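Complex shown without one protein chain; remaining protein chains in place.
Presenting chain A:
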Amino acid sequence: MGKTLTAALRSAIVMALLFALLLGLIYPLVLTGFGQMLFPAQANGSLVVEQGRVIGSTVVGQAFVSERYFRSRPSAAGKGYDGLASSGSNLGPTSAALAERVRADLASYRTSPGSLVPPDLVTASASGLDPDLSPEAAFYQVPRIARVRSLPEPRVRALVEANVRRPLLGEPHVNLLALNRALDRLGPAG
């Protein structure tokens, strides 16, 4: 019995180490090699570079809090859009804290008492790094953007429309970084 057990232990340890080598080192390193060779942009985070500076990633969201930009959703990642601390709020449906937060955000957005705010605009995403808004949430902000930037509303509305993506079997959405960069390029009225 002692002998069989020793043999069984040896088999287990050798197999564990060999598999760890194959699956824990060779597999991810080979994939890193192929990924870097075939799809270098995506493999390194789909970064957006402007004038030599990295200004974000097309995939991951960043905070937009200023009046001049289409605002991003509330975020529970760290102090907001923290790329090292992805998280949702984890507040449940009967949470008083959730109701309070939504009430305050609604008040800051609402332009008139009757206007209906799209739900994604005042709810925190699952990751805290949501890169998108629903088209409704973007359109909702058009009047404010037009006013602050002194642009005609139809132009801003057309810009949003041009940035709406409607993937097959997916939800329509607007990538905020792309939209806000396009907004900056739109320039002054005229």
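To be clear about the criterion, a contact is a pair of C-beta atoms (placed from the backbone, for glycine too) under 8 Å apart; a residue touches a chain by one contact, two chains touch by 3 or more; residues count from 1.
Criterion: contacts and distances are computed from a predicted model.
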Name under which UniProt lists the unshown chain, selected from "DNA polymerase V subunit UmuC", "Potassium-transporting ATPase potassium-binding subunit", "histidine kinase" or "Branched-chain amino acid ABC transporter permease": "Potassium-transporting ATPase potassium-binding subunit"
Chain A residues that touch the omitted chain in the full complex: 7-20, 22-25, 27-28, 30-32, 34-36, 38-39, 42-47, 53-66, 69, 73, 77, 81-96, 98-99, 102-103, 106, 116-120, 122-134, 137, 167-171, 173, 177, 180-181, 184
